[in-house]
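Data first, discussion second: the structure below is written as structure tokens.
A single protein chain has been removed from this complex, and every other one stays in its place.
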Amino acid sequence: MSTCISGLPAALTPFGRRRLTVTANDRLGAYRVLRTADPDGPRPVAGQFAMLAAVERWGGGEDERPFLPRAFSYARWQGGEAHFLLEDVGPGTHRLCELAAGDEIWLLGPLGRGFALPQSARRPLLVGGGVGIAPLAIWQDALLAEGSAVALSVLLGFRDGAHAEGAALLTNAILASDDGSVGHRGVVTDLLDSELDRDAQAAVYACGPPPMLEAVRALCERRQVPAQLALESGMACGFGACFGCVVPTRAGYVRLCVDGPVLDTGELERI
Amino acid sequence: MSTCISGLPAALTPFGRRRLTVTANDRLGAYRVLRTADPDGPRPVAGQFAMLAAVERWGGGEDERPFLPRAFSYARWQGGEAHFLLEDVGPGTHRLCELAAGDEIWLLGPLGRGFALPQSARRPLLVGGGVGIAPLAIWQDALLAEGSAVALSVLLGFRDGAHAEGAALLTNAILASDDGSVGHRGVVTDLLDSELDRDAQAAVYACGPPPMLEAVRALCERRQVPAQLALESGMACGFGACFGCVVPTRAGYVRLCVDGPVLDTGELERI
Amino acid sequence: MSVSFCGIELAHPVINGSGTFDALAAQRVFGDALHEHFPFAAFVSKTITLQPRAGNPPPRLWEAQAGMINSIGLPNKGLDAYLQEDLPELARLSVPLITNVMGSTAEELAELACACDERAEIAAIELNVSCPNVKTGLDIGADPTQLSSVIKRVRPATVKPLIVKLTPNSADVAACALAAEGAGADAVSLINTLRAYAPAPARRGGERSPGPWLGGGTGGLSGPAVRPVALAQVSAVVARVSIPVVGMGGIQTADHARQFLDLGATLIAIGSESFRDPLVAGQIAQALAA
Partner (left out) sequence: MSVSFCGIELAHPVINGSGTFDALAAQRVFGDALHEHFPFAAFVSKTITLQPRAGNPPPRLWEAQAGMINSIGLPNKGLDAYLQEDLPELARLSVPLITNVMGSTAEELAELACACDERAEIAAIELNVSCPNVKTGLDIGADPTQLSSVIKRVRPATVKPLIVKLTPNSADVAACALAAEGAGADAVSLINTLRAYAPAPARRGGERSPGPWLGGGTGGLSGPAVRPVALAQVSAVVARVSIPVVGMGGIQTADHARQFLDLGATLIAIGSESFRDPLVAGQIAQALAA
């Protein structure tokens, strides 16, 4: 699937949200993995996302949110099924977390620009924090399928043991946790620092909370290691219509939904 | 339970809505009978109502209604359980119709002024249309318990057979249906006319859709038969706070929630 | 959480919005329990006018998305009956009374204020200036100049604290607030309901009947839908005046109340939410104190 990982433009997004059926929604430590059959959906590029909403009871709830759809990275694409890793942090994710097989969701996607293959001489180094590991899972799938990525390393950081169970989405991950319950006690950028000490001929792919991404950015800038960061921002539409999702770059504000969510560190002043 | 049927002021309403558990919600033809345990609730007077809302998913739904609670006549009070007869006509009744045993509801009540006993010489004649039979059921219970009501007659009208199954809430009812599928083909006021021909020493108690109530009112006025009508109007609060539920009477607008829902035909110009 | 408002000591900062709680009806319905658990730190009356008003023809209510629209039309028994019949009853409440009055001219408002001034039971007077000017059709409170001249006329009529309930249907609510302050108002309250329209719904069978649903033609929107607008107006007003502000509009929870208090409101008022839960104001007061 070379177009999926080559950094070429992804397939076009079908115009209109699709009404899809949930096939599974399983607990994975502190997260859930929501799967939905998407027979007519194009294969996403790693790093792309979809706007999701439950068909029923979206626009409901105690204080009448969620109202807008929510953005989620594709975490896996397997046999016409899209997988999403969910963390319940508010009304939208809560509603999606409670869906069961057979329930329906609206999906608009795949959207955005995903990860691009490293320059040949560099080994891919995947760095994830918390629910931000999602796009790294599908990226690892793609790199492994490509076969070229023997030297691939995966470094993941979590709050605690329950969250660290999410690491099962990837293979051969080296872990860090804030409370030391799994792997290195500390932040994932400690691991990144050591990895780059060991071999700086790397291309970093990172996704996680803003402070982590800023640490990754600063580290990679200092060490002159190329890095692609999958960012987050509040989104209303996901397809460039609202101008709500901008993030500041060296070139000014860009819409993360169409010009991201993956940005090169070179484009970013800071996060 | 003489205070329940004597027309004396009902017991005070507890201040504040109560969080109650649904004990059953059974289909009855085109209707549902919702039961809820209300251990601390006072016994309602026939004709009184409660403001109901589901604890969950109220303020939700496709277009974010229902928002306000909804008014329902007590249809029965039995062993600390309140029964309500529901017809699914919109978002609020729909939500209540889908509740199951164990779900919770908010209940404020009993509210309003109910039916009052007839002058001794008159036999009670209960006239109901559609879901308006609800307050007549608890009124029949009270009259039968009182024992004084041997000559009680019950006349009920429905759209069709499925709705006519609601008649099971009362005993010894004479039926009419619009489509002739049960009982008299025609309107319930045809039955009332015949009954009053037979014996005009009656006191009429009626509840049903506005055109039916207007027909009852006009008939009773013409025949000079006293009648108490349980009316409906859109309500926001149920306890006199909003002035939204007024109906026109000879004395001007009155708030149906505190000065009704039962009004004497004498108070009404027309409906 | 006790708070001083225009020299009146209140047990907590939560009062009712005018016209959204009838303490006398509630007393008949709930009895003494109302007094034992009275939810508000002060009680604001429904709007009182010089002459009795029947209010608008029904239907008066419409449920909107995250809110409601009313066209009640200010029914009330008129000043005299209010002062004679209701006020002595209301004085049995354990909290200070605020009487809300409306007139279509400055003279009417002054007469109302003057009559309230004589009554010891009344702690403060709230002027509802959302009444349409008979000449322009606009709310008399929507124009700062007009508002200022109205309040200057009313101010000498009473020594009691004068709260001006601003209309939200104006281009610049902060300018109106400033005008009210300049003309001698002791406090401002906002927001009143937003001018709104509810079309008649399709009948059973889908047949449509174009035209308004509400007997009054148009109505006023309240409830959570208006909270973002209320917060913007309160924020703008607080930045411009130094008199206390009573914030309201879509408050349902203690969190919502804090949003207004954080902006600098001295008191907050609960309106429509009391219809859903008559005790909610008391619960919010408790949560704020915790």
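Labels A, B and C are assigned to the chains in the order they are written; within every chain, residues are numbered from 1.
By definition in this document, a contact is a pair of C-beta atoms (placed from the backbone, for glycine too) under 8 Å apart; a residue touches a chain by one contact, two chains touch by 3 or more.
In this text, all values refer to a predicted model and were calculated from it rather than measured experimentally.
Touching the missing chain, out of C:L194, C:V245, C:I270 or C:A285, is residue C:L194.
Among C:T99, C:N128 or C:S170, only C:S170 touches the chain that is left out of the view.
Within the complete assembly, C:A232 is the residue of C:A106, C:A232 or C:L279 that touches the hidden chain.
In the full complex, subunit A touches the omitted chain through residues 12-17, 53, 59, 63-69, 106, 108, 111, 233-237, 239-248, 252-253, 255, 258. Mapped onto subunit C, the interface with the missing chain covers residues 62, 64-67, 69, 136-139, 142-143, 169-172, 194-199, 202, 208, 210, 218-219, 221, 224-229, 231-235, 250, 255, 258-259, 262-263.
The working rule: only the chains that are shown with their structure count from here on.
Ranking all chains by how far their C-alpha centres lie from the centre of subunit C, first place goes to A. Between the CA-based centres of subunit A and subunit C the separation comes to 49 Å, rounded to the whole angstrom.
Each chain gets a centre from the mean of its Cα atoms; for subunit A and subunit B, those two points are 56 Å apart. Averaged C-alpha coordinates give centres for subunit B and subunit C that are 34 Å from one another.
Contacts with at least two other chains are made by residues 59, 63-64 of subunit B.
Each of the following residues of subunit C touches two or more other chains: 65-66.
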